[in-house]
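Omission of a single protein chain aside, the complex is shown with its protein chains in their original locations.
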Amino acid sequence: MKTAKQYVDSLTKLKMNLYLLGEKIDDWVNHPIIRPSINAVAMTYKLAGEAENRTLAATISNLNGQTVNRFNALFMSTEDLVNKIKMQRVLGQRTACCFQRCVGLDAINAVYSTTFEIDQKHGTQYHDRFKKWLSFIQDNDFCVAGAMTDVKGHRGLAPSEQKDPDMFVHIVERTRDGIIIRGAKASQTGSANSHWQLLMPTQRMREADKDYAVSCAVPTDAKGVTLIYGRQSCDTRKLEAGDIDVGNLNFGGQETLTVYDNVFVPWENVFMCGEYDFSIMLVERFAAYHRQSYGGCKPGISDVLIGATAAMADYNGTRKASHIREKLGEMIHLTETIYAGGLACSYEGWQTPAGNYQVDVLLANICKHNVTRFPYELCRLAEDITGGILVTMPSEKDLKDPVVGPYVNKYLKGVPEVPTEDRFRMLTLIHAMTFGLSGPSYRTESMHGAGSPQAQKIMIERETDMEAKQKLARKIAGIEAREDPLS
Amino acid sequence: MKTAKQYVDSLTKLKMNLYLLGEKIDDWVNHPIIRPSINAVAMTYKLAGEAENRTLAATISNLNGQTVNRFNALFMSTEDLVNKIKMQRVLGQRTACCFQRCVGLDAINAVYSTTFEIDQKHGTQYHDRFKKWLSFIQDNDFCVAGAMTDVKGHRGLAPSEQKDPDMFVHIVERTRDGIIIRGAKASQTGSANSHWQLLMPTQRMREADKDYAVSCAVPTDAKGVTLIYGRQSCDTRKLEAGDIDVGNLNFGGQETLTVYDNVFVPWENVFMCGEYDFSIMLVERFAAYHRQSYGGCKPGISDVLIGATAAMADYNGTRKASHIREKLGEMIHLTETIYAGGLACSYEGWQTPAGNYQVDVLLANICKHNVTRFPYELCRLAEDITGGILVTMPSEKDLKDPVVGPYVNKYLKGVPEVPTEDRFRMLTLIHAMTFGLSGPSYRTESMHGAGSPQAQKIMIERETDMEAKQKLARKIAGIEAREDPLS
Amino acid sequence: MKTAKQYVDSLTKLKMNLYLLGEKIDDWVNHPIIRPSINAVAMTYKLAGEAENRTLAATISNLNGQTVNRFNALFMSTEDLVNKIKMQRVLGQRTACCFQRCVGLDAINAVYSTTFEIDQKHGTQYHDRFKKWLSFIQDNDFCVAGAMTDVKGHRGLAPSEQKDPDMFVHIVERTRDGIIIRGAKASQTGSANSHWQLLMPTQRMREADKDYAVSCAVPTDAKGVTLIYGRQSCDTRKLEAGDIDVGNLNFGGQETLTVYDNVFVPWENVFMCGEYDFSIMLVERFAAYHRQSYGGCKPGISDVLIGATAAMADYNGTRKASHIREKLGEMIHLTETIYAGGLACSYEGWQTPAGNYQVDVLLANICKHNVTRFPYELCRLAEDITGGILVTMPSEKDLKDPVVGPYVNKYLKGVPEVPTEDRFRMLTLIHAMTFGLSGPSYRTESMHGAGSPQAQKIMIERETDMEAKQKLARKIAGIEAREDPLS
Partner (left out) sequence: MKTAKQYVDSLTKLKMNLYLLGEKIDDWVNHPIIRPSINAVAMTYKLAGEAENRTLAATISNLNGQTVNRFNALFMSTEDLVNKIKMQRVLGQRTACCFQRCVGLDAINAVYSTTFEIDQKHGTQYHDRFKKWLSFIQDNDFCVAGAMTDVKGHRGLAPSEQKDPDMFVHIVERTRDGIIIRGAKASQTGSANSHWQLLMPTQRMREADKDYAVSCAVPTDAKGVTLIYGRQSCDTRKLEAGDIDVGNLNFGGQETLTVYDNVFVPWENVFMCGEYDFSIMLVERFAAYHRQSYGGCKPGISDVLIGATAAMADYNGTRKASHIREKLGEMIHLTETIYAGGLACSYEGWQTPAGNYQVDVLLANICKHNVTRFPYELCRLAEDITGGILVTMPSEKDLKDPVVGPYVNKYLKGVPEVPTEDRFRMLTLIHAMTFGLSGPSYRTESMHGAGSPQAQKIMIERETDMEAKQKLARKIAGIEAREDPLS
């Protein structure tokens, strides 16, 4: 397995076609806006090398018998699923942001089981191909980005009905050696920090959408791939001098618009090619894993927010007020409710025909659906406890300024024993998590990542046997014969 | 193990001193207001005899190697804890009410582990005594009621500070053969349906409260014990002719005010006698188990409510309306969020020094705390979907009346293909669950059973290592040295 | 104007065809199940005679220049609308239940303005007819029930599409002297306590539904009218001895299924007869008034619940606990939020072409929509503060029993200075409001009365000029020319 440093070094060898703020960035690995996101991924490598976290972050591969990073491994038991959740919580606690690799992990497992079932039905060879590719990934300890979310154009129309046929990634040509694809994936988490991308279709397909039913692996620096970096709230604070206003200096998320402009993919890296009847299975398997993921990472990030908020209460001298304690308790309650969902769907996992484990689909959707609600309330409570100064405080430059610095230091002190700078640091961290660099990830990604709330509602309906529940009611009500307890 | 019928027969042999609506009831087993609650307990016997539910409802005792009812067994693994939850869900689905035995089960496990630790510290012999008593219970397949909730008088005062010293059960005399206790326990679930009661203190005790730190087992028909039956909403509907208005004909809950007026308890049945320093451990162990319990039973009851509500939407012709589907989906979401909490705290259980397993305390409190909120919202949604006729419908007697019956039949029909009587039955079931016989148990018991919301808030605070969370925040904020991801 | 006693006496002269629990009730005015609902209406007469409430409860009629009960008056100013709300709050506070007359008041005002506009378009004479009828009502100080809610059969089908044509009240024959109607209205509030009923259609009608577009006035004891009394939760407690368990001894609500079996209505009492294009106007005018109403009555009832809950906290000795105060504050907050909605839509009223005043429709819907949510949370908080004894307490008969009464008295005491009986009384009052006699009215009627939540959502959408809001956004965003603040 690579060390964190080896991982970062390996990125420098990629010939990435990456744009940020209207400019092509060559030394993107060291760009101050981008680097924190690389650091966050690097933590997934670091963790695998830590003795105390090895159980969580590494495992023996069922493919090659070697110890591999869990982010590249198949779930071979419910214990593996649980360890994933617990690893994610630790990573959330130590980065306070999205560490980006779950999409790849979840994609790997979904493609693994789906290709097995495609082959069973269609007599194709995708599963073996995929296993070979995955072994290669494991051997090199590469970072893999899962790529699902198409740009989608008019959300009410199928891929083949769009005015512009490129609104979903699709096969434009099949050659003897491979396929050529075109399209774009939006909101791509950690894409620039990954050596490979594993593409999947984004929704159910019908026969007319056959060319859109495509799954394949592509090197991130392949010819035809362009990454356009997403703006983040307060992104340019990372370009400023100082280390306070940025809030979370070392870590951050990353999303790109990834364009595939006639990218060639050799057959050995193609895992679905027109089997539109399996598009929805792949989507749903991935989605279930990824909805589980939020049950691990978000509680970890919430832990930091709760700790920061409690610290602010200490700094303000309000920590023992009953309404503050009540609100901190509520923050913990919401956080652990999410976590309980992550654990429950993991423990209740089941084995797919291919042999790896899938989470309980209903419970994973329940878990994620709470994630579309609770982080907003967590932010609200954090803002309540922190106080209005959160959004009106002067800058680090003012704090350090020889003229006004003494004013700022004197007047923005809370309890006497805590230095004003510490209070500033805690305030900027909370600001980063509620408004700034990490806020969008903590809130909006919680809303839409792994599917918007309505997507979970649909799955919750589909996974529920309502007739069975109605039958229970009919028996209690005496519409069907009531149960005799003594029979 | 007893059959359900043997269980009911065995109750008739008890010389219960039971009052209901101001009268002493001798043939209480066949009293129409009481019998449904006995039936609900009988289901716990029936389930243990069903091949398809035996794994859930019975287990091998570690004490005597025999197959025993799970409600009398110790949790010897996290699997046992999970099976408890799943058994409770099945029982909730089949009774749509409180089946009353969880208090005893949870008390047994809490006393088991606490007595072990009392003995370790104080050199007492409680644990062996308790094992003997429990073996006797298992051998006879008795039903045991846990008895914790004292009447408490002025809630702001300790037991020894109350004006009336009997506001908490206490030892009034220690004799050579045993102790004499006095006091009363309120809101006692299933007490009259149990052969034995296992008493526990209700809160933390200090030295002055020494005589209140008492745990012991008492036969429900012991001399000095009086049971005064609690009124239930719509209880007298069970006395009416007909089987519709009652909603849930066969099953129901039961609570009594249980008075102990100088009851003698031989030493062999005394399991704590003055060790006030262990009072809170016993309370918290029991509370954690019992907060877990709600993660099983309430989802089962909710399943019935959801099924009934969906049926009403069918009967009204509104089932496919998007807002109806959205609300049904929300009902499922809330139900499964509770269940996820029940599963998570069970899977994450841990072994006590005595050898049995305890649930994860933080997660059990999270589970229960959601239970203090969600059933109310489930009722609200059920009432929304059902329609106002829920609370304005005429009686079963009107429906069957030769004069107005035809009017009621004609005009209270929903979709043509469903008989009006079926619609009546479903309406009365929902009424029973939201207002009538089961409503208080589904709502208020969810609020206060196993501890009121504030009790969970206190435990959530206590079980959280806030300093650890603050440390995470300080490291991200740079107040402590920030983590180097490449180190 | 009549006194309360004269009102009750006048009822005895009606030849009501009323059924309750499968029996025809002749002396229904003195029936213990029915009488509390008559008392509640009587309070609307009593209030008009009280000096300190005369401004709220009586007004000068614009029709005859006499002082009339506000419940029979037209709103001739926004002040009248505000006084209605304030009167309702007082009545809610003094009855703790539905006092039933708002439906009639709101119907009178809606029919008044709609008939004016029908006449303008269709050249009919409904408005004058209606004024004559209303003068007659005012002269006699009669009580009028508004009758809107048809039984509706399959909710997805229009009146004319139903398998049974009687699922909505309709004209079966037009004669020289009048019309003959058939059908039934469900969930009819206060119908038996009213001398007259004012019928209105229940929804938008199309040409095919022409015969269903009918509004007319009918004496409650007219030939062909049958009232079938709705069951209430715990209704038979009113038949028991004692005055505690019933909770609210003197007051209660009333709903019936009212059947119109070929009822003849002379032309002078017909106010809409086939003008299907005005059906929705009448419905929406009525609905807006009635959604306003909930902004007055429910806060009044909530005042009683809040007071009772605070009393329980006093009796339990928990009143000063910070979490109790927080929850009581939340109860007040929710109550006053409802009230603010009632006030706002009243103050922002507007004059109809007929001259009377209509509430602001959007704000009235907002008001009512909060009512579909907040009483449930108020009940939840009341149950939280009250404690589990709310649903497990023994009966009044036990409390008074010579044998177990002393036990109950001793052990169910809270703080020493409050008699146990007082605590019992407060508990049963809260029980009545959350589960028992008044609970369905406080909760389910809040949900469905004046239209279910979805009906408000539809009106909120319709009353919103979304294009105007979008234009605001386009100008700020620079899609349209941005505003120059200095221009």
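Here the chain labels run A, B and C in written order, and each chain numbers its own residues starting at 1.
The definition used in the following text is that contacts are C-beta pairs under 8 Å (C-beta built on N, C-alpha and C of every residue); 3 or more make two chains touch, one makes a residue touch a chain.
Computed from a prediction, not measured in an experiment: that's the story for all the values here.
Colleague: Looking at A:D9, A:E50 or A:D384, which makes contact with the chain not pictured?
Modeller: Of the candidates A:D9, A:E50 or A:D384, A:D384 is in touch with the missing chain.
Colleague: With the missing chain put back, one of A:D119, A:D141 or A:D245 would touch it. Which one?
Modeller: Of the candidates A:D119, A:D141 or A:D245, A:D245 is in touch with the missing chain.
Colleague: From the list C:L227, C:L249 or C:V391, which touches the chain that is not on show?
Modeller: Checking the options C:L227, C:L249 or C:V391, the one contacting the hidden chain is C:L249.
Colleague: What is the set of chain C residues that contact the non-displayed chain in the whole complex?
Modeller: Residue positions of chain C that touch the missing chain: 4-5, 8, 39-40, 42-43, 46, 82, 93-96, 243-244, 247-251, 303-308, 310-311, 314, 325-326, 328-329, 332-333, 336-337, 339-341, 343-345, 347-348, 362-363, 366-367, 369-370, 422, 425-426, 428-429, 457, 460-461, 464, 466, 468-479, 482-487.
Colleague: Residues of chain A in contact with the chain that isn't shown?
Modeller: 19-24, 149, 151, 153-157, 163-164, 166-167, 184, 186-188, 226, 228-234, 236-237, 245, 255-257, 259, 261, 316-318, 321, 323, 372-373, 376-377, 379-380, 383-384, 387-395, 397-398, 400-401, 403-404, 407-408, 410-416, 431, 435-436, 439-441, 443-445, 447-449, 452-454, 457
Colleague: Just checking the interface: what residues of chain B touch the absent partner chain?
Modeller: Residue positions of chain B that touch the missing chain: 322-323, 326.
We take it that only the chains that are shown with their structure count from here on.
Colleague: Let me have the rounded angstrom distance from the C-alpha centre of chain B over to the C-alpha centre of chain C, please.
Modeller: Result: the chain centres lie 38 Å from each other.
Colleague: If you average the CA atoms of chain A and of chain B, how many Å lie between those two points?
Modeller: 39
Colleague: On a C-alpha centroid basis, what's the spacing between chain A and chain C, in Å?
Modeller: For chain A versus chain C, the centre distance works out to 50 Å.
Colleague: So which bits of chain B are touching at least two other chains?
Modeller: Within chain B, the residues that touch at least two other chains are 457.
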